[in-house]
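To keep things clear, I will list the structure first and then write my remarks on it.
Here the complex is missing a single protein chain, while all its other protein chains stay put.
Labels run A, B and C following the written order; every chain starts at residue 1.
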Amino acid sequence: MCGIIGVSQHKDAAQLAYSGLYALQHRGEEAAGIATYDGHNILIKKQPGLVADAFDERAINYLQGDSAIGHCRYSTTGSSNQKNIQPFMVTHKNTPIAIAHNGNLTNTEALYRRLEEEGSIFQTTMDSEIIIHLLARQRNGSIEDAFVKVLAQLEGAYSLVFLVEGTVVGARDPRGFRPLCLGTIDGTYMLASESCSLDLIGAKFEREIEPGEIVFIKGKEIKSVYMPERKTMKKSHCIFENIYFARPDSDIFDDNIYQVRKRLGEQLAREFPVSDADFVMAIPDSGNYAALGYANELGLPLEMGIVRNHYIGRTFIQPTQLLRDLRVKIKLNPIQSVLQGKRIVVVEDSIVRGTTSRSRVESLRKAGAKEIHMRISCPPIKSPCFYGIDFPDSNELIAANKTVEEIAGFIKVDSLKYLSVEGMLKAMSLPENFCDACFTGNYPVQPPTNRSKYLMEHPYHHNTGG
Amino acid sequence: MCGIIGVSQHKDAAQLAYSGLYALQHRGEEAAGIATYDGHNILIKKQPGLVADAFDERAINYLQGDSAIGHCRYSTTGSSNQKNIQPFMVTHKNTPIAIAHNGNLTNTEALYRRLEEEGSIFQTTMDSEIIIHLLARQRNGSIEDAFVKVLAQLEGAYSLVFLVEGTVVGARDPRGFRPLCLGTIDGTYMLASESCSLDLIGAKFEREIEPGEIVFIKGKEIKSVYMPERKTMKKSHCIFENIYFARPDSDIFDDNIYQVRKRLGEQLAREFPVSDADFVMAIPDSGNYAALGYANELGLPLEMGIVRNHYIGRTFIQPTQLLRDLRVKIKLNPIQSVLQGKRIVVVEDSIVRGTTSRSRVESLRKAGAKEIHMRISCPPIKSPCFYGIDFPDSNELIAANKTVEEIAGFIKVDSLKYLSVEGMLKAMSLPENFCDACFTGNYPVQPPTNRSKYLMEHPYHHNTGG
Amino acid sequence: MCGIIGVSQHKDAAQLAYSGLYALQHRGEEAAGIATYDGHNILIKKQPGLVADAFDERAINYLQGDSAIGHCRYSTTGSSNQKNIQPFMVTHKNTPIAIAHNGNLTNTEALYRRLEEEGSIFQTTMDSEIIIHLLARQRNGSIEDAFVKVLAQLEGAYSLVFLVEGTVVGARDPRGFRPLCLGTIDGTYMLASESCSLDLIGAKFEREIEPGEIVFIKGKEIKSVYMPERKTMKKSHCIFENIYFARPDSDIFDDNIYQVRKRLGEQLAREFPVSDADFVMAIPDSGNYAALGYANELGLPLEMGIVRNHYIGRTFIQPTQLLRDLRVKIKLNPIQSVLQGKRIVVVEDSIVRGTTSRSRVESLRKAGAKEIHMRISCPPIKSPCFYGIDFPDSNELIAANKTVEEIAGFIKVDSLKYLSVEGMLKAMSLPENFCDACFTGNYPVQPPTNRSKYLMEHPYHHNTGG
Partner (left out) sequence: MCGIIGVSQHKDAAQLAYSGLYALQHRGEEAAGIATYDGHNILIKKQPGLVADAFDERAINYLQGDSAIGHCRYSTTGSSNQKNIQPFMVTHKNTPIAIAHNGNLTNTEALYRRLEEEGSIFQTTMDSEIIIHLLARQRNGSIEDAFVKVLAQLEGAYSLVFLVEGTVVGARDPRGFRPLCLGTIDGTYMLASESCSLDLIGAKFEREIEPGEIVFIKGKEIKSVYMPERKTMKKSHCIFENIYFARPDSDIFDDNIYQVRKRLGEQLAREFPVSDADFVMAIPDSGNYAALGYANELGLPLEMGIVRNHYIGRTFIQPTQLLRDLRVKIKLNPIQSVLQGKRIVVVEDSIVRGTTSRSRVESLRKAGAKEIHMRISCPPIKSPCFYGIDFPDSNELIAANKTVEEIAGFIKVDSLKYLSVEGMLKAMSLPENFCDACFTGNYPVQPPTNRSKYLMEHPYHHNTGG
């Protein structure tokens, strides 16, 4: 997954992009980058690591210019090389152009083979670079035409921002897999993956970019063109954004995430109540809102039986038997005085591999919990995602390989219940607009044949650094 | 404030000290250090910054040896120079000795002047170094006698750990201002400021070191000696540890912090209820437990109206008018869909300067809150602390200069109420054992005449780095 | 100028390339790089700065593989960006290829414009990248044919090494402007700009690569192909390599540099003797050999009147009037006890701008020299070089703007004499094989119309770093 942002003709462009990325940090912790246009050049700073670590005062001051795009990334295609950090920039015929991309293309291989055959030399192993080469080969016509022609060649999921000299271009694939929001600040337009990013920097949330819409922004001016494909394609918003990925203070896909999650918890309580539990608690913080909904719906007390440590960084822990619990408890520590001897409902937003849940349950038991009933605010995840969510392979998805009863046995709870697919959709305002392929296997776009993340890399070329 | 830890004769001494410090991070974010004894030398690594940033695999591997002490610090005496990071170590007559200190001495000046006159050359500007010079001048007698004689010369607050070759020494001042806990792991004894630190690394919490007790630990052997002063002195545990400073998953001062804070909230609800509010919410995370108590006591719904950003690091924000809200919202963002049009009770653990509360209230109003009733789970803070809590000067403590009504006006709430001193003490298990000087001005130890943090520094010598 | 090296199928390939570059350091102090082929990937390390600073044990260990090419550079085309450091590498159709280049192309502009029009996206602003794009567009035929066809499109000066998977390819332009030597070590072939590099690492100097020759090396196997152009073109070795640039312990252009320079000094003595001088001295170290020849020829004593400081690095000197002499004397300090009251002959290899000579003469006078007769072991430099020597613009070349008498006045010597063009050529073993354009203006290849070093850069794009 990734977060993207674009700012046009604002004197604090780099600072706004940086601050806005800060609020999108949950969308990608691996690397961050910002590109600005100073009237002559596109300037770029990008770094592995968190946004706060990647930029300091010197970096922001270096990023002169009144237009900017930014990106934070969790690797979905290409390896983690420095060169694969976005934005990606080239200068072609004296025009500097930069791109930042959220989502995954599904026809990468065919496009890549064709371009190399025609003499293109690739600098990275990101599918995003393909888009730049396609643009460089558009020789005639307007810039709007060029973008429509190039995007028509792409299949899969993409929310994109471009910086073409001083123009910020935003685009969203015709199915609208990933979010992209339009805002205004001091009268000029800007773009961000989620509305929380606009909110943080004091921008006004105007609307979401529509599926298949391409916007060209120069400060107060905005021009939209539309891909013809949008008319024939069903909307396919990623429902996992609502369940887990997006921030609770974001409004995306025509809904508010906090309220969606509370409703998921309420629905879960209706489907699988434990009315005589001593109390309800969340696995913090992602389970907080569903737990609140669950407790409210049943009138049960809520406790915060786990303390979250706010100082989690890169921790070095020796691989010693002694410290095997440490990895689990260093982040979330159960409180014995709360848990001792209790029958509890634990609400969690989802289970992927099951190993983390199993460890959490074990640490709750050690802290004294007598009976543990786990409730999950989404259905079992059974199928991989090809549109940008970085689930593990099917053989590591526990629900693809075990029944709910077997999972309950594996994580050692007294009972385990998942929300139903119908219940989940009922908690959305517009249930028909979502892709739920990870739960149902109903893929709206044909998955790629070659599913490797490293498709554009020489079989052995994962390490070639500089 | 500071956190300290000590481990004796355990093969993973450095790793345990490091992991234990991790759970004490809230006690001091400015710097961290660990010293180990490898059988010949005391080895030290110390760094400004968080524990997770200060140590990596290489650092832990460097710290050979089976005994260790550690420290994380928030500067209370001495400037923030690198040399003032603890543990502090010297070798004297071929004996290496290291010290780590939590608390503040109140007779620093007299001791310092006397030692310099006698020819001692100081390396740092920390009051902790005085203790080492006093030890170096104890020529005869047993090590136990030497410690009793040296500590008898100190006044004020101190929880200390020493590493004397392979022996770990722990000591707590006769009034017991600061916590210090004794635990066991794999049969050997260890020390830590709070029990959460023992809990994290899988050690068993045995008991608190008693006020005026000095323990000498070598693995499974422990020997206690006692300062005669302890018999005549009243216990003076810092009540602000319970209200704000200690971790909710710690058991210190004969109580559990989570439960104490929940009781503070319940008492607050009894004293100042807002029974017809739409809901109760906390300023997360420090207000969470009191808010839970408050809501439960009145049967009011709880909401989590503010999202806490988990990626807070060193953020660079330009000093521009545009971004003046950013500093507030980047850490805690209110959710409009929850707050719009509501009458709310906001529970906060304490108010120091009032400026942060004012900003929070403003951001809640902007997010749509209609009526805001603020409830504080401790009394007004009116007097500075000389025993280790780093409050600002009196002229910056809002409650030292304004009435509660004036504070309510300043932070712009519809009502503001503080818990009473009696109510606060009632929430403690052993109310008579606490120092409440910051609320009442009743100081159990004479404050120092010269109150500068920089007492041991040349008037101009704050910057001499190397 | 630059130095290049290539090693094929030797287990210590990276170490040999590194050590060999060490001996080529005088050819380029700005940056250094090495690329190796590990059987799958080409690995690269490159850094601004000296060879010794650019590589350490970790770098050499990273550079796995038994084939390597290396480069040290003094910028002649392209700006000093990190991305412009060589070797330059791409992977195209799964084949990794790297290039290192010594010399300057003269038809860069036309090639560059054509390739961009056809859709190529350039990563650097080096003329060397053009060669790679030309190779990428060769679709059919053998590798030998591809190289002959691509090199035929280049005009100007180039000695090149390529790493194409495990094959090392060497090539020299048909006029042979720059040197390129073939050696053997442990039975395998290798390439280096100068023979001193082979000598240092214990390789045997076999012969020079011929002008217009392309060699394909795989360990013990070598295959040569020849460009048809070589038959019709006159050799044009750079005579300034012999006078100043190459190392005295190198054998290039069918001669030994030490002996050439001593003969230049002897010829200079015959043309412009000062038979009654007190002694002869050099401006060390570049004037040493000619000074020796000059003194021997006339039977005059030699003194070492200037001490060379061996610790010259990046010195920071404040721009204060007080220290204006420091820049001159920090490197070469005259010895008063030697110079006081003497009539001296000072031998220098060349004069470019004249400002350094002027400063040297001033410092000799201050140290007491009574009479200074300067003798230059080459003719006046009047014309710029387009084949790789980085002379300043004509308006800064003192001999392009002043007569010898005026120069004598400018640098304030009692007499100044330059070696004649005929005398210079006479000191070479094969006088007819040299380009002497910098002295005579007779350019063997048409100079480019656009003479900017920044030709391939967007007018404003000199600063776009990453």
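Following the convention adopted for this analysis, a contact is a pair of C-beta atoms (placed from the backbone, for glycine too) under 8 Å apart; a residue touches a chain by one contact, two chains touch by 3 or more.
Note that the coordinates shown come from a computational prediction; the quantities given were computed from them, not determined experimentally.
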item: Neighbouring displayed chains - absent chain, whole complex; value: B, C
item: Touch with the omitted chain, as defined above, among C:E118, C:D285, C:E405 or C:E422; value: C:D285
item: Which residue of C:H133, C:K329, C:K342 or C:K417 touches the chain not shown here; value: C:K329
item: Omitted-chain contact residue, chosen from C:L115, C:L180, C:C196 or C:L416; value: C:C196
item: Absent-chain interface as seen on chain B, which is shown; value: 40-46, 89-94, 96, 116-123, 132-133, 136-137, 458-461, 463-466
item: Residue ranges of chain C at the interface with the undisplayed chain; value: 12, 15, 18-19, 22-23, 25-26, 29, 50-53, 55-57, 60, 185-186, 196, 199-202, 247-249, 251, 256, 258-259, 285, 288-289, 292, 296, 301-304, 307-318, 320, 322-323, 325-326, 329-330, 333-338
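FYI, only the chains that are shown with their structure count from here on.
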item: Pairwise touch network: line, ring, star, complete, or other; value: line
item: Label of the chain whose CA centroid is most distant from the centroid of chain C; value: B
item: Chain whose Cα mean lies nearest the overall Cα mean; value: A
item: Between chain B and chain C, centroid-to-centroid distance (C-alpha), Å; value: 64
item: Geometric centre distance via CA averages, chain C-chain A, whole Å; value: 52
item: Centre distance in Å when chain A and chain B are each reduced to the mean of their C-alpha atoms; value: 37
item: Multi-partner residues of chain B (each touching 2 or more other chains); value: none
